[in-house]
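All protein chains but one are shown at their positions in the complex.
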Amino acid sequence: MARALLVVVAGAVKASGGEFRHSIERMEPGHYLTSSYYEHWLTAAATLAVEHGLVTHSELEARAGGWFPLSGPVLAPPVVDVGPDVDTPRFDVGDRVRVREWHPPGHTRCPGYIRGKNGTVVRVDGIHSVPDIEAHGTARRREPTYSVRFDAADLWRDGQRGVWVHVDLWDSYLERS
Amino acid sequence: MSVRGYHPAPASPVEQRVAALEALLTERGLVPAGFIEEITRRYESEIGPMNGTKVVARAWVDPQYKQRLLADGTAAIAELGFGGPEGDHMVVVENTPGIHNVIVCTLCSCYPWPVLGLPPAWYKDPPYRARLVREPRTLLAEMGCPLPDDVEIRVWDSSAEVRYLVLPERPPGTEGMTEAELADLVTRDSMIGAARL
Partner (left out) sequence: MSAPLSLSDLDLPRRNGELAFDAPWQSTVFALAAAVIEHAFGGDREPFRQQLIAAIAAQPGRPYWESWTAALEALAQTLPDRPMP
């Protein structure tokens, strides 16, 4: 049944043999080592179906009645131009900034609870490699980092009084308020 | 699996996975002989909050050291011989009667190893990491650190490269104590900000 599913998915996404093989290779090692050959094919089919937008991971889990592990993401990303290093901070202590409201598909170190929120720069820190870029290939871009202070009342509907939350953020996470 | 201690029970699934990792990584030449024992020894006994207590005590007795500590935590901490991984960019935040600082890493468990060792389990667990940025006054009270409403709370989320150390207030009645005696008063939790002295 898993093999039939795979054939259907293959037709739908026009995936190559290499892509199937790679999606099996991308299985989490603990999962791969402890599951059957059948399950390898099922995981490969499901992973490709999710990645090509045929079904969502949560739909799969709902149908499976629980945890449905998929393979890990593609580890060899396309080469992109990430732009030059930024060595001059765009912001200074006291500046009002807003955290960008984008939700990147991959790795980021911008905590979710501050997305779209306004804060004040309280400290300008060193220049460091942006994790969002570092995670996805060999390209690197270095940027200034800042400590940005948020009023808890701005972060949460039930924010407690007299509470300030400081978060350390990369330059490209921020825009001027 | 190599034996480091007495194992009366069969290996659990996670122990098996760790054993598999150890075999794989050793095979790849990434684990020199004695490396695991050395790291374990270092993080269990040598590196620890004792380093941080010395920093705090020095700041209490030496106002100029305290100024340097607050201006450049990394350099001042290095003056006492401490530094290294997870402590390359230190910022020290000072508690006052009106301000209470507390540290968290909402994304994982970032923590200032060179001055505090490895983080306690509660620091790494979801409830602390989620609740501290949301309801710190309530959470701290539950943890045994109630704070009056007029005390400002500053939460520091270590989401980038900086690692934080809280400089607790010096307790009253400690005038005349030696630096070593003062260091003995300082607790790990007070340097995280989960307690006051």
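Each chain gets a letter, A and B, in the order it is written, and its residues are counted from 1.
Keep in mind that, in the parts below, a residue touches a chain if its C-beta (ideal position, glycine included) is under 8 Å from a C-beta of that chain, and two chains touch if they have at least 3 such contacts.
Everything numeric here is computed off the predicted structure, so don't read it as measured data.
Within the entire complex, contacts from the absent chain reach the displayed chains A, B. Considering the whole complex, the residue from B:R17, B:R68 or B:R131 that touches the absent chain is B:R17. Annotation: of B:I36, B:L80, B:I99 or B:L197, B:I36 touches the absent chain (contact as defined above).
Only one of B:R58, B:H89 or B:R188 touches the absent chain when the whole complex is considered: B:R188. Touching the omitted chain from subunit B are residues 4-7, 14-15, 17-18, 21-22, 24-25, 28-32, 35-36, 39-40, 43-45, 48-50, 85-86, 107-110, 117-118, 120-121, 124-126, 187-189. Residues of subunit A in contact with the chain left out of this view: 28-30, 72, 75-76, 107, 109, 129, 131, 134-135.
In the analysis below, only the chains that are shown with their structure count from here on.
The touching residues of subunit B, when paired with subunit A in their complex, are 17, 20, 89, 91, 106-107, 133-138, 149-162.
Taken in their complex, subunit A has these residues touching subunit B: 30, 33, 109-111, 113, 123, 125-126, 128, 145, 147, 152, 155-156, 158-170.
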